[in-house]
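One chain of protein is taken out of this complex; the other chains stay put.
Coming up: chain A.
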Amino acid sequence: MTIALIDTGCANIASVRFALERAGLDHDVVTEPAGAADCDRIILPGVGAAGPAMERLKARGWSETLPQDGRPLMGICLGMQLLFEHSAEGDVDGLGLLPGRVERLPRPDGLVWPHMGWNALEGFAVGEPLLTGISAGSHAYFVHGYYVSAGRVTQAQCDYGVPVSAIVRQGQVSGCQFHPERSGAVGARILSNFAGIKA
């Protein structure tokens, strides 16, 4: 089992790499689709803005290969948002692997923007494999200013004045809005759960 970790030139790839090392999960950092040929799962991490990240995915051929791929895929934070059809951040089209749109988080009274910190995971979908062994109410670390409203691909959500998609999935395409690599034991379990999903 080897996970391909897509290097989009985003800044926090080291955090994800270290988390996979701590969890004892084999991985290769890859820049182009050919580099992932021997891997059986793919993680699309992401920190930064949607526009430049999509440009890099296009330039390196990922925007063509990922929609046909079929291997288990997990996007993290911005990587999750790029799986959707469109992002209001820079008004760019995403990969379109999941139905829905990324919108700017509203700022209800008394809440700061961006959403930064540990929030409770709730509203678990029955049988979601990424949530095996995790209890509702567990906290995960979020840092984001844009979000996907909880909807039909949402497998877990959190409350930040509005219901925010925390884990999404449709078939082999999944994503976490929070950072499992920086979410303590809960995050480590989610990464291990991803590694255990049948390819």
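We adopt the following convention: a contact is a pair of C-beta atoms (placed from the backbone, for glycine too) under 8 Å apart; a residue touches a chain by one contact, two chains touch by 3 or more; residues count from 1.
The rule we apply is simple: contacts and distances are computed from a predicted model.
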The complex's invisible chain, by UniProt name, from "Protein TolQ", "Amino acid/amide ABC transporter membrane protein 2, HAAT family", "ABC-2 type transport system ATP-binding protein" or "Imidazole glycerol phosphate synthase subunit HisF": "Imidazole glycerol phosphate synthase subunit HisF"
Full-complex contact with the absent chain, from A:Gly61, A:Pro99 or A:Gly117: A:Gly117
Residues of chain A (touch criterion as defined above) contacting the omitted chain: 11-15, 18-19, 21-22, 47-49, 107, 111-120, 139, 141, 143-145, 159-160, 179, 181-185, 187-188
